[in-house]
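Please see the structure below; I have some questions.
A single protein chain has been omitted from the complex, and every remaining protein chain is retained in its original position.
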Amino acid sequence: MKIKKIENRLSFFFLTLAITILNIHNLSILGIIIGSILSIFFIFFMEKLNIYKYKVIKIFLMFLTFFFMTIYLNKITYFIGDNILRNYSLISISLTIIIFTYYLANKGYHTIVKVIMLASYFIIFIFLIGFLFLFPYLNLSNLNINIFTSNNLFKESFYYAIFIVYSYFLIYPLSNTKFQIRDLVINSSYQILSFLSIFSVLGLTLESLYKYSYIVIFKKVSLIGFIERIEIIFSLNYLFIFFFLLVLSFYQIKYNLQYFIKKDKNQSIILIIITILIFCTNLLFT
Amino acid sequence: MNYVQKIKEESENADDYIYKDIKLNDNIINIINIETITSSDDINNFILKKISFLENLQTNDLVNYLYNYLPTTSINKIKDYDTLKDKLLNGYTILIINNKEILAVETRRNLTSGPRETDYEKTILGPKDAFIEHYNTNLGLIRRRIKNINLHTKSFSLGKYTKTKVSLLYLNGIVKKELVNKISKKLQKINIDGIIDSNYLKKYLNTSKSLFPTLKSTERPDLASEALLEGKVLLLVDNSPEVLILPTFFIDFFHTSDDYYQKSINASFIRLIRLIAFIIAIFLPAIYVALTTHNPDSMPINLLLSFQSQRISVPFPAFVEAILMIIAFEILRESDIRIPSTMGSAVSILGGLVLGDAAVNAGIVSPIMIIVVAISAISGLLIQSIEAINSIRWYRFLVIILSSIFGYYGIFLGTILILTNLSDAKSLDKDYLYPFAPINFQEQEDGFLKISKPKVKLRNPILSNNKVRGK
Partner (left out) sequence: MKKYLILILLFLVTGCSSYIELNDLVIINAIGLAKQNNNYHLYISYVDEINKDTIEPTTTVKEMEGNSLNQIIDDLSLILSKKIYMSHLDLLVINDSIKTKELENIINYFLNNNETREDFLVINTDNIKDILEQTKFKEINDLIENNQRETSKTIYTTMYDVIENYYQKENIYLPYLTYNNSLTLKGLKVFSKNKYSLIEEDEVIYINYLLNKINSYKYSYECADDKFLYLNILGANVNELSKELLITNEIKVITNDCKLKQKEIEQIFNKNLKDNLEKITKKKLTIKNTIRGTYEN
């Protein structure tokens, strides 16, 4: 059975969402809009040149992915350590998550996409419920002109464009599907929506104070004392999305390695990569 | 070669082998049969009685004469010794004429009774008959439901010693031929001493590493017929009351045959209940362990205080308590299966009521733990397949261990493991989780929900090219 387009689109959606959320303090709404227009140009330019077939690009992508992975592994480790497992040594968290990443990435693209598809039933359901719960807490007076403007618009839009192009490379060339502008429009509008809801619930001041404002908004939610303290479910939800970002990045490295190194040596190279990753995330960034 | 002598030698004069010699004019007819599997009435009426009328027969070609004369449809001319043995062991009576030509007449004795009632796949609505240990009866039960010439069978004789009859059953025109060929090839490759039951074949047809079963066996003819109409293949094994359905998807374990005999809204509800029960069965003890040992902040204060007050006198950590209770439950369940049903109620009263109550009063386990394990255990029994229930058990242990180490993060890791395990599984190269991953919205109308009246009812596209099922 072939993987259909919808699975790839969904993976792309989760990837961009994960990257946006992890970089929430470096982005703004206007930046997202300009960045997505920029990224459309980038992607079309690259598709025209069929850039993915060059070996140089593959090597470059591998290093880029590696670079991004160290950053994101670090961020995700801190996310888990701060929100789910307090008092736990960070190195064991990053070790477990990278082992599970390796386990899933080893199963191949089809299995990864199928796991994403399965998890998406849960993730989308939880997000819908989240928005429903948040509805009474939306305070439209918090939405003023300040949330659109930003000091560093050029940097933000450029960041966003890079994120989109990066997630484009994790999905589309590997699955041989054609990129459509519609996918990007849906993703960016969802991200703008989530930005708006975060700002609307917390306000600009509180949003900038909290490291995990996308979790804190759910801390406010309680339904007449009956259903409360549901933020852990949402943090698990985000964790799924972050995990898929790691898995697809890891798969990208693994897939491109096959072009340069024979298969039997592949495993040990990947183990070395994991070790360096753990080292980088835990020692360089702290 | 003296056939009679050879059989006597090879069977070492087994005492249920009957030899009888009849002299008919110039010809000698040796009659051989095995008493225990043949019907002596049939032999007397259709063979011996008829032959006794032939005393004055003048013919040169006695074999052909007998072939046409004996009043039975199942009579074969046999050329070689191996086939002779085969037929003899299958309940045929062998007539050896002048030690040259051989006839085999079917005189099999009916060793089993008629169809029995369903035993472990019980439903309220719908037929109650079940497959039995007799190949022809089982085939008959299906043929009675599908009266179509396209219902084809493909037979194999498997097992070096048992020579068990195994046959593939499929509806020509619906099924994809590659599937039949693939299964045939796999069956032909089997090299085994004997096949005692259809479940023996599972490990040869099953290549997936998944803990969850990728093949389903059923005792219900209605379920089997439904599977044929979907484009699946049945595997009938002689002497086995269970029929294998190939391929099987994950969703099949959540469907029962009476889902189709009632209103779809009720069927949808009960299927969702099964899904929820499946999730509860795997995750509930783990969530409890995670809540009480790593993430108490995620429960309301009243619940936290209630848990805390119940756990004051319990000497074990929550994880040990959970494992103890689950093992106790497994012991109870196993003892319930093994002992005779007359003693079953005594065991369940003693084990469930007396021990549980006493354990709580003695302060060994907390009441909430008993509730958690009981709900999880009962939820796990909602699925009809024993193998599926057993796989739930392993998943449950896995998630509990992970959650006791990592709390909610462990549950997340366990979920990833389970999802990967299920996504990676294949049933005869078909995606096990179809139609959920890869997604097919059309098929999901009969997934966890059942949509009442789709305009055109379609078959599963990965099972059949003959798409339209009904309008």
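Just so it is clear, A and B label the chains in written order, and each chain counts residues from 1 on its own.
Everything below uses one rule, namely that a residue touches a chain if its C-beta (ideal position, glycine included) is under 8 Å from a C-beta of that chain, and two chains touch if they have at least 3 such contacts.
What you see is a predicted model; the values in this text were computed from it and never measured.
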item: Contact with the hidden chain (one of B:Thr292, B:Ser379, B:Thr420 or B:Ser464); value: B:Thr292
item: Residue of A:Ile6, A:Leu64 or A:Leu95 touching the missing chain in the full complex; value: A:Leu95
item: Sole contact to the chain not displayed, among A:Thr20, A:Ser39 or A:Asn83; value: A:Asn83
item: Chain B residues that touch the omitted chain in the full complex; value: 292-294, 296-297, 301-302, 304-312, 317-318, 404-407
item: Chain not shown, touching residues in chain A; value: 82-83, 85-89, 92, 95-96, 99, 103, 141, 203, 205-206, 209-210, 216, 219-220, 222, 229
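Operating definition for what follows: only the chains that are shown with their structure count from here on.
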item: For chain A paired with chain B, centre-to-centre distance based on mean C-alpha positions, whole Å; value: 44
item: Chain B partner contacts - residues on chain A that touch it in the complex; value: 1-4, 6-7, 80, 84-85, 88, 93, 96, 100, 103-104, 107, 111, 113-115, 117-119, 121, 225, 228-232, 236, 239-240, 243
item: Residue ranges of chain B touching chain A (in the complex, touch as defined); value: 294-295, 297-300, 406-409, 411-413, 415-417, 419-420, 422-424, 430-431, 433-434, 436-439, 462
